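Just one protein chain is left out here, and the rest sit where they should.
Per-chain numbering from 1; labels A, B and C assigned in written order.
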Amino acid sequence: MENGIKIELKAVSKNFKKTKIIKEMDLLVNPGEFLVLLGPSGCGKSTTLRMIAGLESVSAGEVLFDGKNAQKMTSLQKNIAMVFQDYALYPNMTVSQNLEYALKVHKVEVDVRKQRINKILKTLDLIKVANNYPSQLSGGQKQRTALGRGMIKQSRLFLLDEPLSNIDVQLREKARDEIQYIHQQNQQTIIYVTHDQTEAMALGDRIAVMDNGKIQMVATPDEIYNHPRNLFVAKFIGSPQINLIAAKVNNNCLNKGKLQLVNDLKQITAYQFQEEEEIYFGIRPENIQLTAPKKEHVVGIVTQITDYGRYQQIIVEIATDLTLKVISNDTTTQVGDEVGVVFNTDKILLFDTQNGMNLN
Amino acid sequence: MENGIKIELKAVSKNFKKTKIIKEMDLLVNPGEFLVLLGPSGCGKSTTLRMIAGLESVSAGEVLFDGKNAQKMTSLQKNIAMVFQDYALYPNMTVSQNLEYALKVHKVEVDVRKQRINKILKTLDLIKVANNYPSQLSGGQKQRTALGRGMIKQSRLFLLDEPLSNIDVQLREKARDEIQYIHQQNQQTIIYVTHDQTEAMALGDRIAVMDNGKIQMVATPDEIYNHPRNLFVAKFIGSPQINLIAAKVNNNCLNKGKLQLVNDLKQITAYQFQEEEEIYFGIRPENIQLTAPKKEHVVGIVTQITDYGRYQQIIVEIATDLTLKVISNDTTTQVGDEVGVVFNTDKILLFDTQNGMNLN
Amino acid sequence: MSKSKTLGWHLFLIVICLIAVLPVVFMLSNSFKTLRESYHSILQLIPLHPTLSNYKTLMQEVNLFGLIWNTFFMATLVTFGKIFSSMLAASAFQYYDFRWKKTLYFIFVATIFVPFTTIMIPNYLVIAKLNLLNTVVGVVLPQLCDATGIMLFTKALEKIPASLLEVAAIDGIPRWRIFVNLLIPMLRPNIISIGAMFFINSWNEYVWPTLILKDKNSFTLPLALQNYISSEGGTNFPLAMALSSIMIVVPLVIYILFQRFILNSISSTGLK
Partner (left out) sequence: MSKSKTLGWHLFLIVICLIAVLPVVFMLSNSFKTLRESYHSILQLIPLHPTLSNYKTLMQEVNLFGLIWNTFFMATLVTFGKIFSSMLAASAFQYYDFRWKKTLYFIFVATIFVPFTTIMIPNYLVIAKLNLLNTVVGVVLPQLCDATGIMLFTKALEKIPASLLEVAAIDGIPRWRIFVNLLIPMLRPNIISIGAMFFINSWNEYVWPTLILKDKNSFTLPLALQNYISSEGGTNFPLAMALSSIMIVVPLVIYILFQRFILNSISSTGLK
């Protein structure tokens, strides 16, 4: 099998009628990399994938495959495999025939075909249903067949468009493991579109977070989670969502009304704030500790506890209409308790209220 | 608003042609309780809900509403509201008209109608789209309209059939909060069907876990998670899944090959094992600690680390083809490290290999 | 797919177009020719000496508005009758269980495959026995039930999600209200497209009224047209073409008015 291909998008735009769906996007996908395009529905992530696949024309800019302009290449030259959200299995062909069809059309030898098919049927646990038609398959089997049809081409670029969104939650964990296994085995470049942040975090070497036709941030999962570039990324990643409080800078402190959220801003960031400037204070639910209330603490009342088994979600009201979500493993807290709220200082995130940029 | 109704199922069965879909089910839902029916697709949870609603006939047994046989009651006497998975909004009516229709047909006074509609539009943030038709609504708005149409009846029983499965992951957190709020406000009995364990854990006062037409366990979320009654419940609840190892009882110890998993079974359970009996050893990923390897530990190699931001999932290989999934917040572990595996003794679960029952 | 290689398709579509559209053009064209010109150059697309004389003659010779009214009246009656009977029968087939349901449905659909030519005589005899010859009722009655309509409405009802009716049932909405407030509005596109089809078919109906109607005053357009084209009538082609052109006006207006529904047609259900 060949190595993965390098994909570059240079100032790529896509207009649909008069709407700009993709706005001058630059993106580099390294050979053999697993890149996830993550974003809410309608952010343009699927359109980006389809432009790379050549299914949508590019309104401006260039898509380069190993430095060559992809628009002039035939589908055979591009050598792409793609898995669609609806699987797009040929309904008139069995699982084996679905796997075999493209190879057969391109006159790959029978022996090679049979060998590859058998290997894939085995890897993806599809042997029992090899002669079934798509309508006779379960959701998970359809998904694996679609995956297999992509794998059998042994292409240098593998595109996946929300391949797990139509299967049961219970099966997704297994399917994720399979996709990870496939990527480890082959050295293909993979571009994977999803709206599910857990999937993105689990799979991506790097994640490109998109919103509104623009890439908001491209980085490793760790960077994205802990150092989001702007408010959108901070809010989109993480479940439960990050706690955000609009607060005012006051003499190197950050205050929300009478509450002092940060007592030494310089410790957190080198950014020069103006006095009385309003900024967003952000803290993820797991970076808050609840303790016995002391004078120096922000103090609140526990209003709700939801037990998720592995952890608890605790809602703490620290002022009227101002609550914090806290994730904790401590099971001693009760609803009604008065608690001290301690923020994990090096995890505090600050954002500009105007443009949403991270100020840390 | 009246109080919630008491629902009882007594030896209820449902046959479809010759297949038994529901097998002699008993279930008690207390007045005002939020009960979640949880299970994989095809387990019969929706059928159970539909029998309670009267949309499916009962093949044997009885459904009782406050002690009275529901089969003989008209839909007006039963006074149920129901939200369907596909929302089932009347496509030819606006949001307001959808809310109003049933009230209008039953000749509720105009003033009362208007008042209730306005309150619901406000609560569910639907004022802006009050005059839109369903086809003009986003997924979340459709879902809230369906919820509102259920709420406006002020019924004593509210049935919800996977109401969140068709909306974006990002919106589900908010929608869950709304449903919880509704339940807190009103004292209705709620029966809620879902296949999503997180939803079930978050919402249910009690959860009834179903599989294969039978209730496997009815209990609070905490009980279900920490003391699953059998193997099915243990595997179905929790993500990532519980680690399960088939092991042998040997002189008050539990061994897998050369590995000693438990060195004092009596400390865990009072159950009398037979010597050489094979049982399943189960431990949830967060109940495993990784330490520096010592002699008394089970020792393994870290083969994979996935960073989910809030936590890390670490795969440890403790023998050939035998891996453990570990959830940890510790970020110092590296792939390739040799680690000692410590099981949190009071969280160990033991299951019979024959009937899957919990032996703790 | 790409925009290239469309030349072949263009040629193909042009041929198809010739077969489908050309006769209509000839018809219109000849209706503006004199009898003389049409004899000499009947396939001439653009009349050399266009004239309205044929239309004028028609205005004088036949009761044009009477003809249009008769045709319109009967077509409307048939259309509403068929829509109503088809919707009710389809609701019965879709939502009620009764014995022999599938068999009955099978037999209904089978009647689509019985040529009208073959049941014309039995129908004629029944109408004659009922003393309905030469009456509007005689023309309309046997057309009131239509298996195609039952089949199409049954299909359309199948596509309405069961949950919609279940919500209504749980909310205690009476059945007639479900029919009037939900089914009819939801099936509106189907009603319009199937209705248009019924109307056009009835408008164009030729053989059956020939048998039943003898009185010139109750004649419909197709019957009048026969006077100019049948072996018994004359052979004044341009005049026949003028009447033909008048005859297609109403169907085309209906098409243009309801094109949105008709083009989306049979398969849509009004649900998004």
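The rule is short, and it goes like this: a residue touches a chain if its C-beta (ideal position, glycine included) is under 8 Å from a C-beta of that chain, and two chains touch if they have at least 3 such contacts.
Small disclaimer: the values here were computed from a predicted structure and weren't measured.
Looking at the complex as a whole, the chain kept out of the display touches A, C.
When you scan C:Ile83, C:Met151 or C:Leu213 for touch with the missing chain, the hit is C:Met151. Across A:Lys18, A:Lys72 or A:His106, the single residue that touches the chain missing here is A:His106. Among A:Asp26, A:Asp66, A:Asp86 or A:Asp346, only A:Asp86 touches the chain that is left out of the view.
Among C:Leu58, C:Ile83, C:Ile160 or C:Met241, only C:Met241 touches the chain left out of the display. Among A:Ile5, A:Met25 or A:Ala53, only A:Ala53 touches the chain left out of the display.
Where subunit C meets the omitted chain, the residues involved are 1, 3, 6, 9-10, 12-13, 16-17, 19-24, 26-27, 30, 42-43, 85, 88-89, 92, 95-98, 104-123, 125-126, 129, 141-142, 144-147, 150-152, 155, 159, 169, 175, 200, 203-204, 206-207, 222, 225, 229, 237, 240-241, 244-245, 247-248, 251-252, 254-255, 259, 262-263, 265-267. Interface residues of subunit A with the unshown chain, by the touch rule above, are 53-55, 74-76, 80-82, 84-86, 88, 90-92, 101-102, 105-106, 134-135, 149, 153.
In the analysis below, only the chains that are shown with their structure count from here on.
Chain centres here are Cα averages; for subunit A and subunit B they lie 25 Å apart. Per-chain Cα centroids separate subunit A from subunit C by 55 Å.
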